[in-house]
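A single protein chain has been omitted from the complex, and every remaining protein chain is retained in its original position.
The block that comes next holds chain A.
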Amino acid sequence: MTLNKSDTAPDRDSAPQWRSTNGKLLIQKCEECGDAFYYPRVVCPFCLSSNVQWVECSGNGRIYSYSVTRRGDPYAIAFVTLDEGPKMMTNIVDCPVDKIAIDQQVSVVFRDLEGVPTPMFRPSAAL
């Protein structure tokens, strides 16, 4: 699927592009060099082409690394390697923090943060 760039161009006032995803994770792909990248921006970070499109992801990936912050209620920050290639910063949720492991298969789940559906990930298999 393709969104109009002018509707989604990141700028200082824009919320993250996940706002209008209807439960699907969108990332960007460069039409010049063909590579998907993250985080979203109006130019490709590999070739500076502005011919970039939004693509729908499977929503699946693997945990590349994570860390549990222990101050207050513990929470897990992570980088997830999407099946489409790029790694993205996220949180691992719906899982006891001590069950999280690198290379675990995870799937996207959107959580409402101040009205913005925000992509987080949970283990694909029951733990």
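In the analysis below, contacts are C-beta pairs under 8 Å (C-beta built on N, C-alpha and C of every residue); 3 or more make two chains touch, one makes a residue touch a chain; residues count from 1.
Following the convention adopted for this analysis, contacts and distances are computed from a predicted model.
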| item | value |
| --- | --- |
| Absent chain [UniProt protein name; select from "Thiolase domain-containing protein", "Succinate dehydrogenase cytochrome b subunit", "Fe-S cluster assembly protein SufD" or "Electron transfer flavoprotein subunit alpha/FixB family protein"] | "Thiolase domain-containing protein" |
| Residues of chain A (touch criterion as defined above) contacting the omitted chain | 10, 12-16, 27, 35-41, 44-46, 64-71, 75, 77-79, 82, 85-91, 102-103, 113, 116, 118, 120 |
